[in-house]
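Take a look at the following structure, please.
Let's look at subunit A:
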Amino acid sequence: MTSTDQQTFLSVRDLKVHFSTEDGVVKAVDGLSFDLAKGKTLGIVGESGSGKSVTNLTILGLHDRDRTAIDGEILLDGKDLLTSTERELERLRGNKMSMIFQDALASLSPYHTIGTQIGETYRKHTGASKKEARARAIEMLRRVGIPQPDMRVDDYPHQFSGGMRQRAMIAMALVCDPELLIADEPTTALDVTVQAQIMDLLKDLQQEFGTAIIFITHDLGVIADIADDVLVMYGGRCVERGTKEEVLRTPQHPYTLGLLSSMPSLEGPVDVPLNPIPGSPPSLLNPPSGCRFHPRCTFTEKVAGGLCSTEQPLLDLIDGRGSACHLSLEQRAEFFADVAASRHN
Partner candidate 1 sequence: MSFSRRNFLIATGVAAAGTTVLSACGGSGGGGGSSKDNVPSVSGAKTMNIPVGSKSDSTGPAPEVPGAVKGGTIYSLDQFDMDHLDPAQIYVSTEGAITRPILRGLTGYKIDNKGGATLVGDVATDAGTMKDGGKTWSFTIKDGIKWEDGSELSMDDVRHTFERLFASWVTEGPRYVQQWMVGGDKYKGPYEGKSLDSIEIDGKTITFRLTEARADFNYTLAMPGYNLVSKKKDTKQKYDKRPFALGPYKISDRQIGKSLTYVRNEHWDPKTDSIRNAYPDKFVFQFGFESVASTDRYIADRGNDQYTMSIFNEVAPERTAQVLTNAKLKKRVLTQVDTVTYYWPINTTRIKDVKVRQAINWAWPHQQLQTIRGGKATSELASTILSPVTPGYQHFDLYGVEKKPGGDPAKAKALLKEAGKVGQKVVIAYQQSDNAVKQAVAIKNALEAAGFKVVNKQVDKSTFYTQIGKIDNGYDLFAAGWSPDWPNGYSVFYPCWSGKNIGDGRSNYAQLNDPSVNKAIDQASTIADTDQANKAWGAIDRQIMELAPVVPDYHSIRNWMYGSKVGNVIYDAGNTCVALCKLYAKK
Partner candidate 2 sequence: MPRFLVRRVLGALVILLIISAVTFWLFYAVPRDPATMSCGKNCTPDMLAKIRHNLGIDHPIPVQYWDWLKGIFVGRDYSGFGHCNAPCLGYSFANNQPVLGTILDRLPLTLSLAFGSAVVFLIFGIGTGMMAAVKQGKWQDKVASSASLVASSMQIYFVGYLAMYLLVAKLNILDNPSYTPLTENPVSWASGLLLPWLVLSLIWTANYTRMTRSQLVETLSEDYVRTARAKGLSSRNVFFRFAWRGAMGPIVTIFGIDLATLIGGAIITESVFSLQGVGRLALSSVNRSDLPMLLGVTVLSAGAIVFFNIIVDAVYALIDPRIRLS
């Protein structure tokens, strides 16, 4: 692996995704930027409705074009996906970039066999024959750890168990050796053992092919396991970015802090109460003024002049590390340490 591998493979620049609905414009993604290099994993964290899934569907071009207004740039290997035609995107999807969806049962067609569904992606992009595609499907199933793949290849999704379906889904996403893999909460519905197996599988595959992975989750534990970099989204925006260690160890944004506090720590004592973030995710139709997190933030009054409710904090990045918050770095170091202390005590 040379330094060229460290070059940016996917670059999202100031992405805005707005849907027009009967009630008004929903700003699902509102100015998001990030980069991803090959062989690296970016974990995107956020509650549902934070814009993480929309971002990724937009990368693949799976959004409803008639009702979506998109602004910004998505460069995949230097090519702007937003200005590509549907035909061009079709050639990329499933081939150079592919996606693993959350609910494998709903996301796999109930009407076609697993083998067909895996094979048709392969045929579409390689022009392989049916026979070759079938062989490839069996190979992929074997690789993702499905026992007796040559028999199971003709099964329908409903004949598979949940974990196997997810594996099949992964096999399908990887059948053309994609350079970018987007995994949208691929393990949410699965039990912990299976979850771990699948995470290992993804890691192995990444090592083997040098795939760039975007891993979407709301589970920081999973992030800790797989990601290199972390991007925290809130209300359609990035509120904090950094390496996995930076974000998890020394969070800079009250929301990240809140997420961390709401999950049990493996290191601390077991009897420490969890502190879920009070309030509910913001409405994207009519987002709060100023910092979108301010109605739920416990530090609002610490910022002078009520700035939190009037002015949007900017994402302040230095070397890919930073957050969007009105608190000064000193204030954060002080307040957050207290919280961390309370958790560790």
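How were these picked? Simply put, all candidates are chains of the complex that A comes from, given by their letters.
To be clear about the criterion, a contact is a pair of C-beta atoms (placed from the backbone, for glycine too) under 8 Å apart; a residue touches a chain by one contact, two chains touch by 3 or more; residues count from 1.
Bear in mind that the values here come from a model prediction, so they are computed numbers and not experimental data.
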**Fill in**
Touching subunit A in this complex, from the list 1 or 2, is candidate 2
**Asked** What part of subunit A is in contact with candidate 2 in the complex they form?
**Response** 57, 60, 62, 66, 86, 89-95, 98-99, 101, 103, 106-112, 117, 120-121, 124-125, 156, 158-159, 172
